[in-house]
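Pasting a structure below so you can have a look.
All protein chains but one are shown at their positions in the complex.
Up next is chain A:
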Amino acid sequence: MTYAIEAEGLVKRFGATTALAGVDLAAPTGRVLGLLGPNGAGKTTAVRVLATLIRPDSGVARVSGFDVVRQAHEVRQLVALTGQYAALDEGLTGVQNLILVGRLLGLSRRDAKARAAALLARFGLSDAGGRRAKTYSGGMRRRLDLAVSLVGRPSVLYLDEPTTGLDPHSRNELWSIVRGLVADGATVLLTTQYMDEADQLADDIVVVDRGTVIATGTPDELKTRTGGQTLEIRPADPARIEDAADIVAALAGVRPVAEGGRLSAPVSDPALPAAVLRRLDDAAITVTELALRLPSLDDVFLSLTGHRAEEQGEPVAETVAGRA
């Protein structure tokens, strides 16, 4: 396997703060590496090192074999960065922002224009292309920012919390764009605080906390490592939820948690779901939902760091459970 991004022992200090305390990571070519961590974990710092914007105090990082410090120019020819905050020239229109970067990358005036038009169309911004970026909504800005990153057809793309502040629809759109890029062969390093985002997009995950890597693996590996599956049951008749809870409690040995008309209980015995279903049937309790799910990445994060990932105003665990 070749690695588009490799980093070993990255250390970066800002005064008394150690933003990176020896981070190792590797992103296989053509895949999505999710960099997960709470606020201040060092995600942005890692991305900035890999994008040649800051030099590490120690450690090495290579992009497609080029050293980010000694061969920064080569690295810059391969990578593009969509930062945590949209980096647009507010005084220019959407088209002009794209043309500016196209021209700087050596496209002819005409090619830069054509590329701009194509990208605007792809990001649903054709109508707004002639307006100054200042007038764009937050979601439009993020999309334009991503479009600008793609002008040079980068083979390695860094996305620093690309969907923060996007509505669910725009998030889904962005996810499918990322999948499209990966299908075209790009390698993506994605930082996020959204567990479901990492779950949806990332082939591999690196979890960082306080500048150190605390876990790596595929989403499934991480979930399995945390162990413990959860059984979820939703009785058709909400009135019978207590009866159902009694049955689960009797079989599982612990009282299930009731939340929103649904019961969930940890499973240690693989035979438990079948047994529960049988007893429910005997008691004439019909269920509309019965699922056995792996822990969500949120659970993983909790068990690894001892604290939850940042509050997101959205029940991520439920989204994951819904798909289980």
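One rule holds in what follows: a contact is a pair of C-beta atoms (placed from the backbone, for glycine too) under 8 Å apart; a residue touches a chain by one contact, two chains touch by 3 or more; residues count from 1.
Everything below uses one rule, namely that contacts and distances are computed from a predicted model.
Q: One chain isn't displayed here; going by UniProt, is it "Alpha-D-ribose 1-methylphosphonate 5-phosphate C-P lyase", "Transport permease protein", "Xanthine dehydrogenase XdhB" or "Ion-translocating oxidoreductase complex subunit C"?
A: Matching the unshown chain against "Alpha-D-ribose 1-methylphosphonate 5-phosphate C-P lyase", "Transport permease protein", "Xanthine dehydrogenase XdhB" or "Ion-translocating oxidoreductase complex subunit C" yields "Transport permease protein".
Q: Which one touches the absent chain: A:L36, A:V148, A:L272 or A:I285?
A: With A:L36, A:V148, A:L272 or A:I285 as choices, the missing chain is touched by A:V148.
Q: Mind listing the chain A residues that contact the chain we can't see here?
A: 2-4, 29, 48, 51-53, 64-66, 71, 73-74, 76-81, 83, 85-93, 96, 100-101, 103-106, 132, 148, 152, 155
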